[in-house]
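Every protein chain but one is kept in place in this view of the complex.
Chain naming follows the written order as A, B and C, and within any one chain the residues start at number 1.
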């Protein structure tokens, strides 16, 4: 169920707009000399703080860390583990930016909350939940299930 | 659309069973001294070959490579880029094993095909498509869209 | 040459101690339910700011992001790209903590600077440079060399 365990309703309009604004500003610090594809994210915690992230690439491509995961590790390293929403922006036109699978996996480690996908040309927003983006997700519970067996 | 661009119908029963059998055998070579959570995968190419993969961990946890991605890079490094189905097995009981988000991202790079998720206690099988597992996926096309803009 | 392009001498004693202190505090927020191996890092920028990072794990082990890389993406996402030193701490006794290869790769993307490896029992410190930890490193220049050929 994509709405399972959501902590709250989608964000009120003004808070949603603030989060998107933060995600757009986050994009400006993108370190993406290889893809030249800038991404920004803003993560809202249950406690009301917003953490900004941008994508950070490496000459060994596989070491790149996306904007979404950057925002998460910033929050985690400040002791925040409960999240309410994340907004994601890019330079993509004609379509909404969407988190890669690695970021979806990182998101679902911490439960279900709102994800705002922004289209750069029109600033239209697609509102999804984490569980909608990674159905049948592999979570900490799966490792526990396994432990039950042993 | 989760059935978009599928190359074929789900596998016939005997081929499906063979693929699952291969995934179960693949699991035996799992290098998972840290999680002790063994996973096996078997990937069927359009050309009819099957590639086996297991999960391979590292003392620096972030370097782990899952069974599914192992199967993919084996196939890719032999020149195979078109896929028909993948089967995934584990020691998980009470639930179906499910690919992590990183593996879903790796899968969708090469289009849409069938994914068989196996439950270890009952050997029941859940049949999904790649696009069902990673809706609104970020694909090579997104990088092209961006290029169109520049 | 492991001392090539170093921006400065090793840190003065009081600044080194402050950086190590920050790295020890960073460790407290470690999200490491799987390895139970806590790591903390503190990254000093040329501009004089310190960014704290801890390791952040995931039920899909390969998604883990180390303390060092956490500190880096925090700094990068705030516009900092020039670094002077990083200190790394853990719960490891009998030996110095040492960055994994992925983190060394991340470090050398941004040049050469000082790395302080702390031993948890004695608080002894080993002082190295990035280039000492990843000799013959693959850097942005290698991608440029390749371009020169085409």
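One rule holds for everything that comes next: contacts are C-beta pairs under 8 Å (C-beta built on N, C-alpha and C of every residue); 3 or more make two chains touch, one makes a residue touch a chain.
Note that the coordinates shown come from a computational prediction; the quantities given were computed from them, not determined experimentally.
*Asks:* If the hidden chain were put back, which of A:102, A:117 or A:143 would touch it?
*Replies:* A:102
*Asks:* For chain C, enumerate the residues touching the unshown chain of the complex.
*Replies:* Its contact residues with the unshown chain are 35, 37, 90-106, 108, 117, 126, 128, 132-138, 142-143, 145-146, 148-149.
*Asks:* Determine and list the chain B residues touching the chain excluded from the picture.
*Replies:* Missing-chain contacts on chain B: residues 26, 29, 31, 33-34, 52-54, 56, 58-60, 63, 65, 69-74, 76-79, 81, 102, 105-106, 109, 138-140, 142-143.
*Asks:* What chain A residues would touch the chain not displayed?
*Replies:* Touching the chain left out of view, chain A contributes residues 34-35, 57, 59-66, 100-102.
In this section, only the chains that are shown with their structure count from here on.
*Asks:* Approximately how many whole Å separate the CA-defined centres of chain B and chain C?
*Replies:* 34
*Asks:* Counting only residues that touch at least 2 other chains, which ones in chain C make the list?
*Replies:* 34, 59-60, 63, 65, 102
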